[in-house]
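Below you will find the structure I want to go over with you.
As you look at this complex, bear in mind that one protein chain is not there, while each of the others sits in place.
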Amino acid sequence: MSYIQNLIAFFEDSSIADSIRENDTLFPTIESIHVVAICLVVGSILVLDLRLLGFASMNRPVGRLTRAILPVTWGAFAIAASSGFLLFISNATKYLANGYFDAKIVLICMAGLNMIVFHAVSTKDLQQWEKQKSPPLRARIAGALSILLWIAIVACGRWIGFTMQEL
Amino acid sequence: MLALTGFSKWLAATSLSHTIQTVTWIIPTLQTIHILCVAIAFSSAVLVDLRIFRVFERDEPLREVTRRFLPPIWPVLLILLATGSLLIIGEPRRSLVNTTFYLKMALLLVAILLTATLQRMVLAAPEVFEDRSRQLAGRALATVSILVWCGILFAGRWIAYTQAG
Partner (left out) sequence: MSPKAVFLAACLTLGFVGVAAAHHSNAAYDSDHPQTVQGTVKQVNWTNPHITFVIETDAKEGPQAGTWTFEVSSPGVLTRSGWTKRSLQPGDHAVFDYLPLRDGKPGGFLRKVILQDGKELTYSLTPDEQ
């Protein structure tokens, strides 16, 4: 555990973290970039989830839609993760002590896992059902779960701001 | 400015405002719904702009992409109006006496006009940006659209950093 503590301290005590912590405009700007990025992540994933649920973009085969959307999602996620990391190191210890921050990270991992599991169980027979009017049950579960997880992630993100311990 | 301050004080004294202020989960919940709706509206507009640049769904006609993604923005904007209004009623000083809020509203107006125009143009004349001479106009429109929508999100976050309590 001490190695992790040292690693966290290394980032939190860096001059970059210092600047982000104290500078007038750096934190708000990085945070705004984070907001733009997460909006694209959530919005793009929602397009896929609604398709898996059979609610939208039904004229597009699932595979084709996925290939169009995921680059946007991953690009936005990379920006969200980097900006998020910069915000995190500015007050790492206090964020780690915040339950909503911890939950947010766990939920993001779960959303990723949901994606991986769905991809693993669907690759073989995707061509059979990707053009059907009614997607199979596992597609609908994956889509619904994804939406629930991302709503919870956004909520946790917002709740962090209201639950930081001061001392 | 004085009138806004007065109105802001009057709002803060209403019982609706008091309820929003004192029931601790209301403001974070309103903000969360607000952010989720922003994500939908923003992504919808940006995906169509990316299609104009032919980096998203270039195998789909622009008309189809527009038809799928732009119309949902309007009902979502209504939800944003509702949550936004409740947030203003709950914390009037945060927005009504804050220049950044008015910047956000101005950008929103531009975005609405731009996006509505784009939707109408493309659905009425699907080949409107296919023509070489119009391609530049299309890309210019898409660029301004992305910038203005990003501006709205930036201004939205910055409201908290220019309010003074």
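A few points about this structure:
We just call them A and B in the order they show up, numbering each chain from 1.
By our rule, a residue touches a chain if its C-beta (ideal position, glycine included) is under 8 Å from a C-beta of that chain, and two chains touch if they have at least 3 such contacts.
Just so we're clear, the structure is a prediction, and the values are computed from it rather than from any experiment.
Of A:8, A:103 or A:126, it is A:103 that touches the chain left out of the display.
Across B:27, B:65 or B:155, the single residue that touches the chain missing here is B:27. What chain B contributes to its contact with the hidden chain is residues 1-2, 5, 12, 20-22, 24-25, 27-29, 90-91, 93-94, 97, 160-165. Against the chain not shown here, chain A presents residues 20-28, 31, 90-91, 103, 106-107, 110, 113-114, 117, 141, 145, 148-149, 152, 155-156, 159, 161-167.
Just so we're on the same page, only the chains that are shown with their structure count from here on.
Note: centroid distance chain A to chain B, computed from Cα atoms, is 21 Å. Contacts from chain B toward chain A in the complex involve residues 24, 27-29, 31-32, 35-36, 38-40, 42-44, 46-47, 50, 56-57, 59-60, 64, 68, 150, 153-154, 156-158, 160-161. On the side of chain A, the complex with chain B involves touching residues 28, 31-32, 35-36, 38-40, 42-44, 46-47, 56-57, 59-60, 64, 68, 72, 151, 154-155, 158-159, 161-162.
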